[in-house]
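The complex appears here without one of its protein chains, the remainder shown in place.
Labels run A and B following the written order; every chain starts at residue 1.
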Amino acid sequence: MSEMRYEAPETLAAAVALLSGAKGRARVLAGGTDLLIQMRAGRIEPELLVDIKGIPEMTSIVAENGGYRVGAAVTCMELVEHSAFAQAWPGVTDGVKLIGSIQVKGRATVGGNLCNASPAADSVPAMMAAGAVVRIVGPDGTREAPVEDIPTGPGKTSLARNEIVASFLLPPRPRHSGDAYLRFTPRTEMDIAVVGAGVNLSLDDRGICTRARIALCAVAERAVLVPDAAAVLIGTPVDGAALDRLAAAASAACRPIDDKRGTKAFRIQVAGVIARRAAEIALHRARRLS
Amino acid sequence: MARHHVTATVNGDPVEFLCETQQTLLEVLRDELRLTGTKEGCGTGDCGACTVTVDGRLVCSCLVLGVEARGKSIQTIEGMQTGKELHPLQRKFLEHAALQCGICTPGILIAARSLLERNPDPTEEEVRYWLAGNLCRCTGYHKVVEAVLDAARELRGG
Partner (left out) sequence: MSTMMKYEQKALKVVGTRPLRPDGVDKVTGRARYAADYNLPGQLIGKVLRSPHAHARIKSIDTSAAEALPGVKAVVTREDFPDLPVEYAASGELTINFHDVTRNMMAREKVFYDGHPVAAVAAISGSIASKALKLIKVDYEVLPHVIDVVEAMRPDAPLLHEEQYTEGVTPKPDRPSNVAKRMVFARGDLEAGFKQADLIVEREFNTKPVHQGYIEPQACLASYTEDGQAELWTATQGHFVFRAQCAKVLQMDVSKIRVTPTEIGGGFGGKNNIYNEPLAIALSRKSHRPVKMVMTREEVFRATGPTSGANVKVKMGCTRDGRITAADAELNFQAGAFPGSSVAMASMCTFTRYDLANVRVVGNDVTVNRPKVAAYRAPGAPIAVFGVESVIDEMAKRLGIDPIEFRLKNAAREGTRTYYGPTLGTIGYVETLERAKAHPNYSAPLGPNQGRGVATGFWFNIGNETSAALNVNEDGTVTLVLGTVDVAGGSRASMAMMVAEELGIDVDKVRPIIGDTSSLGFNFITAGSRGTFASGMASVLTARQAIEKLRQRVARIREVPVDDVVWKDGWARPADGCVKPFAPMSLAEIAKVAGKTGGTIAGHAEINAQGAGPGFGTHIVDVEVDRLTGLIKIVRYTVVQDVGKAIHPAYVEGQLQGGTVQGIGWALNEEYVYGADGVLQNPGFLDYRVPVASDMPFIDTVIVEVPNPNHPYGVRGCGEVPIISPMAAIANAVESAIGIRLCEQPMSPPRVLEAIEADKARSGARA
């Protein structure tokens, strides 16, 4: 570890070149709130850290085609403080707001939260429910992928070692849309989610649900979309009966583990409760944001 | 081993130091710059005892690398007072007995100042949620919250 190098490239191309050159023994340094802990614990020993915070397109939030392109190295606090984004995507903002303390949010990034691939990452369910698409830059150029394709298991992503997630694109919002993220933790703050649910839905002019996407975290080896839970909302006014079915579908989609943060049984049961409560908030926002 | 040569600003003063890649800003502050007011409670960003600001942003210095401080402006507890004048938060903490062992106090003061700079009239709940990243084991947070609210009142001219 004594010869660990540090580079701070100013372009994505330079960053990718550095990663390619290190042949898998380099790590991207964004906020460092996961990386530094893993290094300190001796779980990883990179030879090179590539600090991407100096690359302009990774640290900006811009409106694009009615939606928003959020740089992967935008910190949680910057995103939370961006009032236009927070108004358009309150659910994504909910999730980002729950990542650690104010201090951690001052450094942690949405890209880091996704690529660290903790099954309990708080920003991921709402991003998935929002239908976010990531732009990935690698040695062979740029490609796009839905955000749910990135995490493949605890600590694992589908990215090659020399690919970088550059930004997230969130689509334009139809009218009468609302999203929400809720999680269960034993304390009010500072905990890793035991269960988390992101819900994004749209209503027509009569208040009937026309679109829905629901994702859960901490209930499987990675965050999962729950099409069954979405399906039970579509075509309904999202009333109590529909929400009951949503809760049941959410619980049914869980394949959790027992660990020091929660038991299987607890996660399965509470997933339904949390998904339902998140859907209620999303619904309220969809009705209000008319 | 090759070390990074870093220049930065700490509490308004220019500083210069050498550090290895894996040395954190917390280690640099304490071991290279001998500014021991910032404390290590956990080393993993869970307790907030190492809280400083970097370019005005509240962070845990145990989760920032020393080399990342290059060109940045850092504020630590040592810079909180102005000359011999204590910051109102420091005074209120003393008046309200909002500290006992004091190990968490530097981190909490830096965090509270950051809050009041952004939100001069916070509610009790807003104070508590902002300070959730600063663990205190001695006070139960009661007098800490009272002191922050009272300092806010004074800073607003109340």
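Of note:
The rule is simple: a residue touches a chain if its C-beta (ideal position, glycine included) is under 8 Å from a C-beta of that chain, and two chains touch if they have at least 3 such contacts.
The structure displayed is predicted, hence computed values, not measured ones.
Interface note for the absent chain: among B:Ala49, B:Val67 or B:Leu116, the touching residue is B:Ala49.
Which of A:Arg27, A:Arg135 or A:Arg261 touches the hidden chain is settled by the complete complex: it is A:Arg261. Across A:Ala17, A:Ile208 or A:Val273, the single residue that touches the chain missing here is A:Val273. Listed by residue number, the positions of chain A touching the unshown chain are 1-2, 184, 186-192, 194, 260-263, 265-266, 269-270, 273-274. Think of the hidden chain as still there; on chain B it touches residues 20, 30, 35-44, 46-47, 49, 76-78, 80-81, 86, 90, 93-97, 99-106, 109, 124-125, 127-129, 131-146.
Heads up, the rule we're going with is that only the chains that are shown with their structure count from here on.
Mean C-alpha position of chain A lies 29 Å from that of chain B. Note for the complex: chain B touches chain A at residues 1-2, 4, 20-22, 24, 43-46, 48, 51, 54, 57-60, 62-65, 67-68, 111, 114, 129-130, 132-134.
If you check the complex, the residues on chain A that touch chain B are 1-6, 29, 31-33, 36-37, 39-40, 49, 51, 53, 75, 77, 100-104, 106-107, 188-190.
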